[in-house]
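The following block contains the structure, expressed as structure tokens.
All protein chains of the complex are present and in place, except for one that has been dropped.
Then we have subunit A:
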């Protein structure tokens, strides 16, 4: 499939690379310049500052995404460089030489180009960016059924003996409980108001499948002057999308050029000396100050672990192969499946899959925003939509299972405490309510 209006020759001609980079640049809202990339290929120092700030300006919003209280970005280049290094470390970028670059930004544009290209693929940066800058027009609800609750470390203030007073923990727990109640009340208020808006504006939306106005649309009606701003946002999003499309068609040119960059290797460091060590992505939620010290230790442990695992895997694999080959010698050959039989099996599998999906209530939804649309009971809904009642059912089930886990953990802790208390003479242990 070719890009409309672009002949295949233009996708590989001499001007193709600058065009690809400029498309990428527009998709990322005009950040990198083609000239900078060319300089970076030869490790020229002129490109360094621009590449650091490029990396920072890309990683900062991604890192702040979903943060409850967005922090202030570091202003000095040094702080920005440290942040970029830390984030890349968390994502598991493995080139040692990158981390050894000076924090004054004097050289290393070649390394930075490699890091940028790695991020492009690893984080799907253009896609992430489009998603972040998307203009929403509907009333959205964040639906997420991810079970991996990231563990946030709570920095407890330690007393001089290095112990935490239990009353402080109880205080924090109480505070959390109150804040949860406040959150609950404001969510409930939001739902009530949303419902009012949806009821009052029924039949006002040009799209009959939606049927009512959303909060951003009501805002536009109330403050018509904001529509100009909205138009601008939409136009800019549109041009980003167009640029992204162009980039996708020309991406290959960039990667072919990157091959030549790797071959050029102006700093003379072997490019593939060892495999990268990937750290769990949970680390990206942590603050650097709790981690920098532990990072090296964790990395060493991981490396050792990986080697041991590799050995075990090799042994197991070899054992498995011998076992399989022995078994297959003993077994008679399986009869050939006829096409009719194949079809039958396929059908049964499909049926069972459908039944499973129905049993779950909803198709498994991913971790994303969904538009909220109000429907009277009994009104038909379109395929591909989730009914909120069903979503709630599933969430309730998940809540129950989390509750169960919580109770189990609590019991375990209580047992552990009881055992500890038994060791203290003259202490009576009364279970908390």
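Everything that follows uses one rule, which is that a residue touches a chain if its C-beta (ideal position, glycine included) is under 8 Å from a C-beta of that chain, and two chains touch if they have at least 3 such contacts; residues count from 1.
Here is the rule we go by: contacts and distances are computed from a predicted model.
A single chain of the complex does not appear, and UniProt lists its protein name as "Tubulin delta chain", one of "Ribosomal RNA-processing protein 43", "YALI0E33121p", "Tubulin delta chain" or "Trafficking protein particle complex subunit". Among A:136, A:168 or A:255, only A:168 touches the chain left out of the display. Summary of contacts with the chain left out: across A:181, A:347 or A:371, the touching residue is A:181. Across the interface with the omitted chain, subunit A contributes residues 157, 159, 165, 167-168, 170-175, 177-179, 181-182, 184-186, 188-189, 192-193.
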